[in-house]
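Before I ask anything, let me first share the structure, which is written out below as structure tokens.
Only a single protein chain was left out; the remaining protein chains are all shown in position.
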Amino acid sequence: MRQSDIFELIKLKFPQVIQDELTKAIVVPGDQILGIAGFLNSAEFSFNNLHCLTAIDRKENIELVYIFYSFKIRLQITLKVCLPVDSLEIESLTNFYRSTDWFEREVYDLFGVKFLNHPNLCRILNPSDWKGFPLRKDYSYPDFIKKAQY
Amino acid sequence: MEVNVVSQNKDLYSEEFSINMGPQHPSTHGVLYLDLRLNGEVVTDCVTHIGYLHRSMEKIAENRTYTQFIPFTDRLDYVASMNNNLCYVLAVEKLMNMEVSDRAKYIRVIIAELNRVASHLIAIGTFAQDIGAFATPLFYCFREREKIIDIFDEICGNRLTYNYMRIGGVQFDLPKDIDERIKYFIKYMRSKADDYEELLTNNIIFLARTKNIGILSKSAAVSYSITGPNLRASGIKWDLRKDEPYLVYDKFQFDIPTCENGDVWDRYKVRIEELRQSLKIIEQAIAGIPEGPAVVKPGRIYKPPAGEVYLRTENPRGELGFYIVSDGSTCPYRLKIRAPSFSNLAVFSELVKGVKVADVVSILGSLDILMGEIDR
Partner (left out) sequence: MAVIEKIPGSQLIHKLPGGGIVLAASGSVFKWAKSSSLWPLTFGLACCSIEMIAAGASRFDIDRFGSGVFRASPRQCDVMIVAGTISVKMGECVKRLYAQMPEPKYVIALGNCAISGGIFYHDTYSVVKGTEALGIPVDVYIPGCPPRPENLLFGLMKLQEKVKKERYAAK
């Protein structure tokens, strides 16, 4: 089984997903992530392991990247969600995968994405009174000493 | 902070007690802050605070070339530096579709497995010290580790943060007489591993402190995305070296040790057995290493094509993953490090509910976490 086969199966049930040309990742609209996660977690595929959750700052929007893994069929798939910078909210997947608890807190801390219905959404790596979201491309801070590039 | 009143008996009024196992503590394996709520000796709640070693490596990576970032990967899991280097270099090579010579692959396997032995020695030594076998297993393990470090010192010049792997090969070739030293070390280490088992494995006090404590069930392990020896101790036989082989691991014969219960004793036993299997792999690799080029000349600045890659390898603590996004320039656009100890620690507050305070230390020691890679 390959990622494109999974993509075809998801597209039958959720017709709005598309496959990215360059990276072959499955691009999902933000409001359907909960349904698709439930579908993937079902016993047939059992993608019951969320291996990594991260975000990329693309200046006009922030891309969330979910990497799922299935021990049963030995496949790793990548899901992407594009969120516009002025409305960074998405449902939390903590009910399906317990590992998303800390992953989502980290993405909130570094990028500012709010996860709805998260049990404890607060900063995890930076101090709790930190201002700003450090991993965005436009972040600056008084003590920030930039290294000169070649 | 709210305080829960536990009993309002008119003869005995008691409430919960809050204790800070603060960032500076001899048993927390680094700077970890545990906020424990106790009812007498029994833990009712535990809040884990991390971030005391946050060095913002992912932000640094966006302003360094691909070769300049290799020393930073050493400092993630500083006890198993070679394995971190290996995972990063393999990810960049996959992004660039680069082939590596056979000799370089064998050298990488030998070095990675030697570092796995060194890392498990520290895990067992510090775990035994926390349990109460103060200093004897620790000194024995460090004595063995010094022998491995001498071998690495001769190969690449450093004791802890090696910076040895390069994109496309390694930094120096192996010296001429190193295989004799490694064969002698393997023979020596096998007898020492039997010594450790004799000291610890069936010791009555060790069994009382570790059996049936901190049991991690299979479903919890998969749901929390636990990897590495912790997963294998819970009964799931999964190792990336066998199930998704990278480098030349498919050419070697070795077993994957597992246990059934998932308690603290099982995690210790899995690590000792893995130590022995690593020695077996090194023996086979030394016997079969081919001739050829392995060294990469310094000075080339790499510009991978635009794209993304996510690559995982089996570290001593679990599966380390690098997610690299490249936009065609000399520096990565985004680099995400998926650290094994980050997910392994997330299950800690579940495991600790309802145990006594002394067991908190043994559960934490058996999970074998390292703050350098949790906080990055």
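To keep things simple, chains are lettered A and B as they appear, and every chain counts its residues starting from 1.
Basically, a contact is a pair of C-beta atoms (placed from the backbone, for glycine too) under 8 Å apart; a residue touches a chain by one contact, two chains touch by 3 or more.
What you see is a predicted model, and the numbers here were worked out from it, not measured in a lab.
Asks: In the intact complex, which of the depicted chains does the undisplayed chain touch?
Replies: The omitted chain makes contact with A, B across the full complex.
Asks: Using the document's definition of touch, tell me which of B:S18, B:T161, B:T330 or B:S349 contacts the absent chain.
Replies: Of the listed residues, the one touching the omitted chain is B:T161.
Asks: Of the residues in chain A, which ones touch the absent chain?
Replies: Looking at chain A, the ones touching the missing chain are residues 125-127, 134, 139, 141, 143-147.
Asks: Tell me which stretches of chain B touch the chain missing from the display.
Replies: 22-26, 30-31, 51-56, 59-60, 62-63, 71-72, 75, 78-79, 122, 138-139, 142-143, 145-146, 159-161, 371-372, 375
By definition in this document, only the chains that are shown with their structure count from here on.
Asks: Measuring from the mean C-alpha position of chain A to the mean C-alpha position of chain B, what distance in angstrom results?
Replies: 25
Asks: Tell me, which parts of chain A touch chain B in their complex?
Replies: On the chain A side, the touching residues are 22-23, 25, 48-52, 54, 56-57, 65, 67, 71, 74, 76, 78, 97-99, 101-102, 110, 123-127, 134-135, 146-147, 149-150.
Asks: Which stretch or stretches of chain B touch chain A in the complex?
Replies: Within the complex, chain B contacts chain A at residues 50-51, 54, 56, 58-59, 63-65, 220, 222-225, 236, 238, 243-244, 301, 306-308, 310, 312, 319, 321, 323, 325, 330-331, 333-334, 336, 338, 342-343, 346-347, 375-376.
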